[in-house]
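Some notes on the structure that comes next.
Every protein chain of the complex appears in place save one, which is left out.
Naming follows writing order (A and B), and every chain is counted from residue 1.
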Amino acid sequence: MNLPKSASVVIVGGGISGCAIAWNLANRGVKDIVVLEKDTLANGSTGRCGAGIRMQWGAEKNCRLAQFSVNFFENANDILAYERDIEFEQSGYLIIAANEAEAQQFRKNVALQNSLGIPSVFLSPEEATAIVPYINATQFVAATFCQKDGHLNPFHTTDAFAIAAERLGVRIFKHTEVTGIEVKNNRIESVDTTGGRIATHIVVNAAGGWSKAIGKMAGVDVPVYVQRHQILVTEPLEPILGPMVMGFSYNIYIQQVPHGSIIMGRSDHTEPRDFRTTSGWKFIEEMTKTCGTLLPYLRTAKILRQWAGHYCMTEDAQPIYGPVPEVEGMYLACGFSGHGFMLAPATAELISEMILGEPLTIDVSDLDIGRFKRRELVREQSVV
Amino acid sequence: MMYETDLVVIGGGPAGLMAANTAAGAGASVLLLERDRHLGGQLIKQTHKFFGSEKQHASERGIDIAALLGDELKSLEDRVTVWTHATAVGLYDDGVITVDYDGTYRKVRPKRIVAATGASEKFLSFPNNDLPGIYGAGAVQTMMNVYGLRPGKRVLMIGAGNIGLIVSYQLLQAGVSVAAVVEGLPQIGGYAVHASKIRRAGVPILTSHTIVRADGKESVESAVIAEIGSDWKVVRGSEQTIPCDVICISVGLTPLTELLWQAGCEMRYIPALGGYVPARSDRLETTVPGIYVAGDAAGIEEASAAMVEGHLAGLEAALSLGCGGDGCEEERADCLKQLSSLRSGPTAEKIRAGLSCAHGCQTPKRRDEHA
Partner (left out) sequence: MLEKTGIATREQIEKLLPSPGRRAEGPYAVMECFQKIPCNPCSTSCAFHAILPMDDINDIPSVTPDKCTGCGACAAVCPGLAIFIIDESKGGGTGTVTLPYEFRPLPGIGETVKAVNRAGEVVGDAVVTRVLPGKKTKTPLVTIEVPLSLVHEVRFIRCEAHQEEDPSVADTLREIPAPPQTADIGEQDDEVVICRCEGVTLREIRDLIREGYTTVDEIKRISRAGMGPCQARTCGPLIAAEIARMTGEPLGSVAPSAHRAPVKPLPIEFFLGGDTE
């Protein structure tokens, strides 16, 4: 398959965001869309992530974005006519508060979430153990729970978007790396790749960890950095966990996928800011310690493998959405700071609307690239 | 607590034992990790006599060589620590090795590493290959020669390389009949003398043949074999059923290199050496400074070559730490000479071609050398 000479839109990055945007645009009737992926689909952050989705956020915008995505995922197998299964399990998220201060914040969060129609509840530790019987209730003072939260199979979900997009005429080129972007008079003219040049006036930068490098090719400084995040998986067990268990102070998220494996991850802000995806022994020690304390029942579960992926981080851990003032035709969908997977349906909707000049379903104008220069950062505390 | 040492040798087979002995002999402190409960690796189940020359203990049996090398290790016990039943489970980019030492979690930070992790058996896909009674040749050898168990009454051997031929011979010695040795290639892959040994004991060797499938209800009862043509396709009508209760797969070994992958060594796919092997310098150092490789992990060869490689890797690791004294240059030259001699014959043509692809990488400088 040869690259076309020109395209209406070139999407850089074959992760969940790139594939979802491609499908969304094509579904709105846009023709000649090309997706460029330097490796294979879902090979970057998407294929390495925990693939959870929650609506329990502390900032209204994040709640709305997640809510949009949950609604989409609930029907995604049908909407995308996917023959396999994206495995969206709405088994809920149980978020635990380690101390009173956190519990106070959680009360406010639940009030906000409920006002937006998100069915979250505030729970005592005893009430929480009714939902996750094996959790060590002495380790937290309160919890919140939302049954509609859940997790998906990240490979199948990306696959579903990609196949649906191709069905609508989108052309996806794997193993095709972008090597340059030609800009004339502050306008994008073409994209150079290892497979040749494509003339286009619109480039969507959904390259995850590599979005900074892609931006630079067009002379745009995308204020993101890359940081390793580690994760591990156990052998499959009988269904025992129920919801995703998450703790911000404990620095853990842990879930059981439909196949039975337990997946758990945590953050380490001291990690160097580079592209390494090697794994570390410290992670496995800290992870097993937290898990062993919080969910002692899992102590006998066998770890099959550990791995790492990137978070594409911004200063305020919020995404960067939309056009770049200096370069006409460059749209950013990056800097998700660990939440790109769950936000992908909303990302796709909003980026499509921006490209087509339609009114935005959710106002994300303050998540633009300009906020960093304006020093108008967004506040959100509910992150791991 | 982090265990600190000059050198960790991963694997207590012929290469690892030689590496540990040599490095300790040169004055380095060595920790030897062996995942089994006893040292020797594959040597302990090799009841046949080895080829090679006296320096590689030719004409001795593997099991005796294991004892010999083990004794040498004991004589160096003030510098060598041996952990048996110790599996290196992770090799991280900061040089730390995590170890399952008899069920206990241990961490080791060595200055140098010799990976002498050996090989694993290749597998074959054919219908019903999951029936009980289908084993790798190595498993059969372990059953018989380590645990004294016969795998069955009548074995069909798949593969006429040295291992297939030797294990067939050892099955006969154990009183198990061998229905036939089936080999896909048009000629026997192993040494002719090994083939003659089992042929005169009545075992047919069927070249240009393959296994089509296994049959049986609860376990293997028979196998269907057939002739294959020069196009590698089964010749229709040539199928025949061989009654047997064991099918033994011996279609080659592949280097066991997971730890080297984990450590980020540059790996190269070299079929002549059995699969992916680490690129290395002629001093057996990989592209990750301080990590050396020796034996089957560096490419599938005879145990004699593995021992010399172990010797060389142990020596190089020790020398890089400033250990060793007079005579090290000669020792190195002698190792290289032995290797080139073992690899000079026509049976080693493939090995030579493979090694020319694996060698010749530049090992980046060590961190401590930059200072």
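Just so it is clear, a contact is a pair of C-beta atoms (placed from the backbone, for glycine too) under 8 Å apart; a residue touches a chain by one contact, two chains touch by 3 or more.
Predicted, not measured: the structure shown is a model, and the values here were computed from it.
> For the chain not shown, which residue from A:Ile284, A:Val327, A:Ala348 or A:Ile369 touches it across the whole complex?
With A:Ile284, A:Val327, A:Ala348 or A:Ile369 as choices, the missing chain is touched by A:Ile284.
> From the listed residues B:Val234, B:Cys328 or B:Cys361, report the one that touches the chain absent from this view.
That would be B:Val234, which touches the missing chain.
> Of B:Arg199, B:Arg283, B:Arg332 or B:His359, which one is in contact with the hidden chain?
Reading the full complex, the residue touching the unseen chain is B:Arg199.
> Of A:Ala42, A:Val110 or A:Ile252, which residue touches the hidden chain?
A:Ala42
> Go through subunit A and note every residue touching the omitted chain.
Residues touching the hidden chain, for subunit A, are 40-43, 47, 84, 155-156, 159, 234-235, 259, 279, 281-282, 284-285, 288-289, 291-292, 298-307.
> Using the document's contact rule, name the residues of subunit B that touch the chain not shown here.
1-3, 48-54, 58-59, 61, 87-92, 98, 100-101, 103-107, 120, 122-123, 125-127, 129-130, 154, 172-173, 175, 177-180, 186-188, 191-205, 207, 212-213, 224, 234, 236-237, 239-243, 254, 257-259, 261-262, 269-271, 275-276, 302, 304, 341-348
Assume only the chains that are shown with their structure count from here on.
> For subunit A versus subunit B, what separation do you get between their C-alpha means, in angstrom?
So the centre of subunit A lies 44 Å away from the centre of subunit B.
> Using the touch definition from the top, list the residues of subunit B that touch subunit A in their complex.
Contacts found on subunit B: 90, 92-94, 96, 98, 107, 262, 264.
> Help me check something: in the complex, which residues belonging to subunit A touch subunit B?
276, 278-281, 284
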